[in-house]
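Only a single protein chain was left out; the remaining protein chains are all shown in position.
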Amino acid sequence: MEYSQNELMISAAARELRGARVAFVGVGLPNIVCNLGQRLHAPALELVYEAGVFGARPARLPLSIGDPTIVTGAASVMGMPDLFQYYLQRGLIDVGFLGAAQIDKFGNINTTVIGAYAKPKTRLPGSGGAAEIAVLCGKILVITRLNKRAFVPRVDFITSPGYLEGGAAREKLKARGRGPEAVITDLCVLRFAADTREMMVTSLHPNVTRAQVQANIGWQIRFADALETTEPPSAEELRLIREELDPQRLYSR
Amino acid sequence: MEYSQNELMISAAARELRGARVAFVGVGLPNIVCNLGQRLHAPALELVYEAGVFGARPARLPLSIGDPTIVTGAASVMGMPDLFQYYLQRGLIDVGFLGAAQIDKFGNINTTVIGAYAKPKTRLPGSGGAAEIAVLCGKILVITRLNKRAFVPRVDFITSPGYLEGGAAREKLKARGRGPEAVITDLCVLRFAADTREMMVTSLHPNVTRAQVQANIGWQIRFADALETTEPPSAEELRLIREELDPQRLYSR
Amino acid sequence: MLADRRHFLLAVRCFAEMKVTTMRDAIRELVRDGDMVALEGFTQLICFAAGHEIIRQRKKDLTLCRLTPDLVYDQMIAAGVCRKLVFSYAGNPGVGSLQAFRRAVEKGEPRSLELEEYSHFGMVGRYIAGAARLPFYPVNSYLGGDLPRVNPRIRQIQSPYGDEKIYVVPPLNPDVAILHAQRADKNGNTQIWGLTGAQKEVAFASRRVIVVVEELVAESVIRADPNRTLIPGLIVDAVVVEPFGAHPSYAQGYYDRDNAFYVEWDTIARETAGLNAWLDEWVYGVNDRAEYVAKWGEKLNALKPGDAFAEPVNYGEYK
Partner (left out) sequence: MLADRRHFLLAVRCFAEMKVTTMRDAIRELVRDGDMVALEGFTQLICFAAGHEIIRQRKKDLTLCRLTPDLVYDQMIAAGVCRKLVFSYAGNPGVGSLQAFRRAVEKGEPRSLELEEYSHFGMVGRYIAGAARLPFYPVNSYLGGDLPRVNPRIRQIQSPYGDEKIYVVPPLNPDVAILHAQRADKNGNTQIWGLTGAQKEVAFASRRVIVVVEELVAESVIRADPNRTLIPGLIVDAVVVEPFGAHPSYAQGYYDRDNAFYVEWDTIARETAGLNAWLDEWVYGVNDRAEYVAKWGEKLNALKPGDAFAEPVNYGEYK
């Protein structure tokens, strides 16, 4: 069955939710990923929208992070102090999603500036909640397209810490969250070595070569010994994505 | 016109509200005092009930500190964190009322224990919000009956600080609130000397003698040079108390 | 095969959501000897039903916390289930002292009672820190008072932005919170109106949460007004339906405070014998709350108020 790169990313990311209890959801891909994961892999998964909504029942696919459709019919709606303190900081959230303008070999993420902070070449939006999501969610999933501008040896600015300089560096922070678990891209899935915490390819998407992956990463990337091929989206996954989760094909085309 | 001691205390206390903007109200006498003050002396006075209510419109005289009648029809009802942080600690409250099991010559108040804390002769209820009301309200009014067991040279326990050891002791605390302003009793009104901060009688109620007052205070009390006679309740004050504020005469008899 | 798996998983999910239970089972399974338990509620929604069941099950060595231990804690102290009290105001509101509490503190009857004492604001700060998993909470209080002298957990720290000092209190994380509310759905999404006290903070601060409601309502009722949901089902372990479960305290819109009983308690509790007789009749002598309610009979219905409905708001249908 034919499928798009986004559909592959969505289905691969959804499988990472197996066993998760509570996910912190933004809009776009993570929203579809969480809903798919809930239906197939983590039936007890509860969704918390970072705008301040628990138990949303959106009647349409949310278009912005605080779309009114996630409010109407939700189980609970709260202000930001409660969301950040009583949900996120309390440690209720198992999984968080982060995007990345830059991500480096130890999973550190930059969404603040390209260049020097005081005199940036490109000023990006900044942290939003990413700085705290990175340290407070049980684990982090990163969904982003693979390209050399994004996958850099060292980020210009650490907006959201991954494993810092690698090894035991993150453990010394005593952060509640364990850090990035997987980076799901359009070409492969990457994870972090247990000892060095360096990013490595653990699964290539069907028909993708090692050379294609390396060409889109700004450092010499390692490949896992037991390199897998990513399971393509099943017919059921595709049906759910196309018919129920994103019928207008806004994010999954 | 005949009046009760409680009516005199109420009308005298209400006059202390002149110019006040926001009062922190408990039940009983302070509730009637505030409502009388609002009608006669401080038309812009807003009432905040310490249970978490702003702008109450009680349909009956509240019987407990959180009577449901202060909720129905109120302008705003909030939880305790908001009440203590955003109203009291923010400094919105001009006037607070405190009762006292013991009060000493520098206006320190005890509602915790008679005797030693670890092995009390009488265990009293404790602070409630009194410890913070004493330091955060602009000024404090104490309404209590005069008697030797209550008016002691030194309280057994400072639940709510007045002027501590007197003089500049309280200023050194850098508390937001200025401290006790007046103690309104059934025999007289007492205030605190500007320099020593010692309590002194500034106004005797009609037909009360100095000796009567001294007999009910556990130390040698001072009388102000310009000792006044308390203005008795006016016909209008009595009418309001009897017909509108406490028609069942629960607190004002 | 995936579809099969999906049905299996949906079944798992439904099972996980079976939170509605009886008070007896909730207390038996979720309250353990030695636990720190918070039956909160400021003036309204004080869960006497749960307190009585804890007494009936003769739980031991509980640490009870609460801003205003009132009659229900007086009864629990008298029944001997309480080892320690964490509190800020132990009085019979509007009436005077708590007699059983006083006997325990002053005379060690029926057993000695350890006290850990704060002010209201300090207790509120402890619950906030507990709910937010903060190591401490700053409160501008305690200046010049004796509480920090007798409670070494109230400490002072320095602001890093100037020379201001401020008192802090440590987090409070009860093992179990038991919270009465007007209504919840079967998943434990709970709505409270009127005085909300520190109910939300206690719920998030606690390891286990029992919600006791006047009414179990359809999910659609809760979801029609999500801003009113104070406690999300996410943190609720059990939902117990217990009409009049807060009597003699009140539930806004459901019944009034039984002021006569608050006054009467002062007499009942003044002598140990009288208090024990009352416990025998009204706690040990009934099997559950339903019997207690039936025993009060028409008197409880007389506490029901007239109607005063909120203006409904429109959330809008966005599809």
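Each chain gets a letter, A, B and C, in the order it is written, and its residues are counted from 1.
One rule holds for everything that comes next: contacts are C-beta pairs under 8 Å (C-beta built on N, C-alpha and C of every residue); 3 or more make two chains touch, one makes a residue touch a chain.
Because the structure is predicted, anything quoted here is derived from the model rather than measured.
Colleague: Among the chains in view, which touch the chain not shown?
Modeller: A, B, C
Colleague: Can you tell me which of C:166, C:216, C:263 or C:286 touches the chain that was removed from the display?
Modeller: Once the missing chain is taken into account, the touching residue is C:166.
Colleague: Considering the complete complex, identify which of B:5, B:85, B:147 or B:196 is in touch with the unshown chain.
Modeller: Final answer for the missing-chain contact: B:85.
Colleague: Looking at the full complex, which residue from C:18, C:260, C:277 or C:308 touches the chain that isn't shown here?
Modeller: C:308
Colleague: List every residue of chain A that touches the chain not included in the displayed model.
Modeller: 27-28, 51-53, 63-68, 71-73, 77-81, 84, 88-89, 112, 117-118, 120-132, 134-136, 157-161, 164, 170, 173-176
Colleague: Go through chain C and note every residue touching the omitted chain.
Modeller: 133-136, 138, 140, 153, 155-157, 159-162, 164, 166, 168, 170, 182, 191, 193-194, 196, 221, 224-225, 227-228, 252-254, 256, 305-319
Colleague: Kindly note down the residues of chain B that lie in touch with the hidden chain.
Modeller: Those residues of chain B that touch the unshown chain are 22, 39-41, 43-44, 46, 48, 53-55, 57, 59-60, 67-69, 71-77, 82, 85-86, 89-92, 234, 236-237.
To be clear about the criterion, only the chains that are shown with their structure count from here on.
Colleague: Chains still linked by touching once chain C is gone?
Modeller: So the groups, chain C excluded, read A | B.
Colleague: Average the C-alpha coordinates of each chain, average all protein C-alpha coordinates together, and give the chain whose average is closest to the overall one.
Modeller: Of all chains shown, the one whose C-alpha centre lies nearest the global C-alpha mean is C.
Colleague: Farthest chain from chain C, going by mean C-alpha coordinates, please.
Modeller: Relative to chain C, the chain whose C-alpha centre sits farthest away is A.
Colleague: Two or more other chains in contact with one residue: find those residues in chain A.
Modeller: none
Colleague: When you check chain C against every other chain, which residues touch at least two of them?
Modeller: Within chain C, the residues that touch at least two other chains are 128, 200-201.
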